[in-house]
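Excluded from the complex is one protein chain; the other protein chains are retained at their positions.
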Amino acid sequence: MSTDAPERRTYSYLGPAGTFTEAALAQVPEARGQIWRPVSNVGQALADVVSGRSDAAMIAIENSIEGGVSSAQDALATIPGLRIVGEYLVPVRFWLVAHPGASLDDIRAQKPVGVAGHPVAYAQCLGWLADNIPDHEHVVASSNVASAVGMLDGSLPAQVAIVAPGVAEHHDVEVLAKDIGDNPEAVTRFVLVTRTVAPAAPTGADKTSLVAELPKDEPGALLELLEQFSTRGINLSLLESRPIGDALGRYRFVIDADGHVFDERMADALMGLRRFSPNVVFLGSYPRADRQVVHYPQRYGDEAFVEARDWLRGLLAGEPEA
Amino acid sequence: MSTDAPERRTYSYLGPAGTFTEAALAQVPEARGQIWRPVSNVGQALADVVSGRSDAAMIAIENSIEGGVSSAQDALATIPGLRIVGEYLVPVRFWLVAHPGASLDDIRAQKPVGVAGHPVAYAQCLGWLADNIPDHEHVVASSNVASAVGMLDGSLPAQVAIVAPGVAEHHDVEVLAKDIGDNPEAVTRFVLVTRTVAPAAPTGADKTSLVAELPKDEPGALLELLEQFSTRGINLSLLESRPIGDALGRYRFVIDADGHVFDERMADALMGLRRFSPNVVFLGSYPRADRQVVHYPQRYGDEAFVEARDWLRGLLAGEPEA
Amino acid sequence: MSTDAPERRTYSYLGPAGTFTEAALAQVPEARGQIWRPVSNVGQALADVVSGRSDAAMIAIENSIEGGVSSAQDALATIPGLRIVGEYLVPVRFWLVAHPGASLDDIRAQKPVGVAGHPVAYAQCLGWLADNIPDHEHVVASSNVASAVGMLDGSLPAQVAIVAPGVAEHHDVEVLAKDIGDNPEAVTRFVLVTRTVAPAAPTGADKTSLVAELPKDEPGALLELLEQFSTRGINLSLLESRPIGDALGRYRFVIDADGHVFDERMADALMGLRRFSPNVVFLGSYPRADRQVVHYPQRYGDEAFVEARDWLRGLLAGEPEA
Partner (left out) sequence: MSTDAPERRTYSYLGPAGTFTEAALAQVPEARGQIWRPVSNVGQALADVVSGRSDAAMIAIENSIEGGVSSAQDALATIPGLRIVGEYLVPVRFWLVAHPGASLDDIRAQKPVGVAGHPVAYAQCLGWLADNIPDHEHVVASSNVASAVGMLDGSLPAQVAIVAPGVAEHHDVEVLAKDIGDNPEAVTRFVLVTRTVAPAAPTGADKTSLVAELPKDEPGALLELLEQFSTRGINLSLLESRPIGDALGRYRFVIDADGHVFDERMADALMGLRRFSPNVVFLGSYPRADRQVVHYPQRYGDEAFVEARDWLRGLLAGEPEA
């Protein structure tokens, strides 16, 4: 019925079906049964949100091996009107696939073997490849799905492809080996991004994401930025520098801080940061993927802030102290 | 007429007439023509204010040679209901006086010479005495006026007395030498104390006085206390430790900070201090005696605080950033 | 003559001829007339140095637009036995090339146009492409030279290629447009790496490169790391976090500090860092590419360190102070 259509929400994600990003989106209960829109890069996913074509975008933001995803960090830092509303973790597992019916021994007999793979994926499987297919050549693919597609349709000169496990559900491939990544603990962190909205209520296990520039030519400026958090008992789980782009040596910092902007100490720290930094972007307060409850020194609880405000009010009014 | 009586205000000060404290009180325009009540120590002066016997008390708080006046600092830290409303500077000058008609040569002929003096005054005149009356004995007096009185009435075994210059106006003495202090730049800082009132409006050249205890057994606690000010661009002109008195090694800090509690940055620092310190006493915001305008980094001006609050309000409401 | 051969030095660089890395190597006077060995990635270049196959490797370390080159930073942090001995800056300029005789208008007529380019290069030319070839498709190439080679030999489905200017000297191409990068100030920083050697003498315009891990689970650890430099008057020109790789939220920091390890203050800071950090790697002290003289507070000059050591020696010996 036509009345249903407008109610379905659209989620943009780095496609096609089978990517790690799709696996992240699959963790979002609200996204089930909605429209999933595959796009080819982060910029397109966020542009979909800004333009209203999509209601939300799932994007990779950090990899435990590779570090921050620069393009995503830079996009969030510079595109106005966005807000992070959720965080998701996806284990990074790589499979080696080939045409249906192929075997690893057959393929090894052909020398050299063309291995299609996204450069990041390829870099994380070097150990396995050195042990199992030492005589190979890397064929660059643009994603962990495109590697398989290119191998299958012949557009990439490769006999095997490194893929995300989800690919096997969507394409007719022979799985030659599972979990060929060098680091079995590897994980990628994703965030779900919408247009600017009010933050959801705190859960007690939240994080707050920010981007802040340092004042120009102030030695010790980074120390002062960090003190905005430390003097309010707030721990940082992420601090990454990114070039602003106007000159070498000029940076903005991508920050994840433990807690929620509805916490008094976080609100206070944000105001301190706003006064200090020539440019600070609030990206959102949202539940942590790991659901770890945030701990903080008792003297930075909400009641301490409320009490201090009351105390100040009394001082200003000339009331005698209790 | 009886209608006048209730309107006159009473000012307690360390008397008798002629002391440096009286000279400080003479600097207060509002005190002219009012009742000046001499008392014998700081405790009594402040007790007068607390009990309502006096409207205000003038007390010495710091000497450029001797340092903080511990008894005054401790009294302000522990007696509730008081507020500093003004600051005054009095140059510390000492005169040597004797019985009328006496001469320095006559007196030197008597050996040893008894020199009556308050211990602090005596300590500041040691150089002059060594040069001019090397063969002398110190006779302890309880004030810079009592030294003269005791010498004159014979209750102190002294031929000469070290006095504040004001003594010569009130007592019949021979001034043998003026300005015998070893440090011509010596100055004493006084504060005028009333019962708790709302702070007067800022003048742009104000200071704020506080006393704060450190949290127990926290290494780095003093660093964190100082950061409450430095992260808001506030300079401290005084930082003195005083024992809390319950155990060796436990201190409270007496603080004078540049600026007024009506300044946003100072109000914010006070709230930070209140959250951090187990016991903080606000003693008042009042014009500096030296009328030096307070300078601070532009990013800590009131407008930065107002702007940051507005910004935070927008974040919480989910408004898009400008 | 055979006696010459052993004396020639070998320099590995990201090839083939025409890359920005080759342009960096061309800035090294000592490399002229020596053997230049093109390799296909940073890992190979550094492995050449470690194994002794090459005497030095030129590698890209930071781009003013893209930020730190993660693979280079991670390699320097984890491969032992390397030392940075020089720094070079190369402006990042991109040209658009095609088959000989082609014109931009002809090519635009074919829709869509395949544009071969390394992903980083492509990302920096998006503005120009949107204006001039809006209807195009990106064809991923593995370098700024491979894009042209693939276009020319037909292995990449592209009519044009984004290349480094040096490519035009080595390949028969038609230059359709010069300087198509969106940011004319873009620059890449390269470092020349050798096996571990003693640092060269200071020039007064030096920098020192380091990698340091933070102690585990210590809130405020980054603050303490930064204080190792700030308390010795040392400014940092680079601070980047990189995941250690064992778990999300565990970082090492890549640091460039102004000054030379032969400077007393830098040697002292390095020892402080060594005591503090569970793992610190000294990458070298070498002349800055911009030749800017390092300024520092007078009290951190070498003579202050020498004087303090002498003073301490006197204390320990019980000598009276001067």
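Residue numbering begins at 1 within each chain, and the chains themselves are lettered A, B and C in the order written.
Simple rule for what comes next: a residue touches a chain if its C-beta (ideal position, glycine included) is under 8 Å from a C-beta of that chain, and two chains touch if they have at least 3 such contacts.
Bear in mind that the values here come from a model prediction, so they are computed numbers and not experimental data.
S.K.: Please identify which of the visible chains the hidden chain touches across the whole complex.
M.R.: B, C
S.K.: If I consider the whole complex, including the chain that's not displayed, which of B:V28, B:A177, B:L222 or B:L316 touches that chain?
M.R.: Checking each option in B:V28, B:A177, B:L222 or B:L316, the one touching the absent chain turns out to be B:L222.
S.K.: Which listed residue (B:I65, B:I79 or B:A205) would be found touching the missing chain in the intact complex?
M.R.: B:I65
S.K.: Just checking the interface: what residues of subunit C touch the absent partner chain?
M.R.: The missing chain touches subunit C at positions 80-81, 83, 195-199, 215, 224, 227-228, 231, 261-262, 267, 270-272, 274-276, 281-282, 299-300, 304-305, 307-309, 311-312, 315-321.
S.K.: On subunit B, what residues meet the omitted chain?
M.R.: 62-67, 70-71, 89, 123, 140-142, 155, 157, 183, 185, 187, 189, 219-220, 222-223, 226-227, 230, 235-243, 245-249, 251
Rule of thumb we're sticking to: only the chains that are shown with their structure count from here on.
S.K.: Considering only which chains touch which, label the overall pattern as line, ring, star, complete or other.
M.R.: line
S.K.: Report the inter-chain centroid distance for subunit A and subunit B in whole angstrom, where each centroid is the mean of the CA atoms.
M.R.: 58
S.K.: Among the residues of subunit A, pick out those that touch two or more other chains and give their numbers.
M.R.: Within subunit A, the residues that touch at least two other chains are 227.
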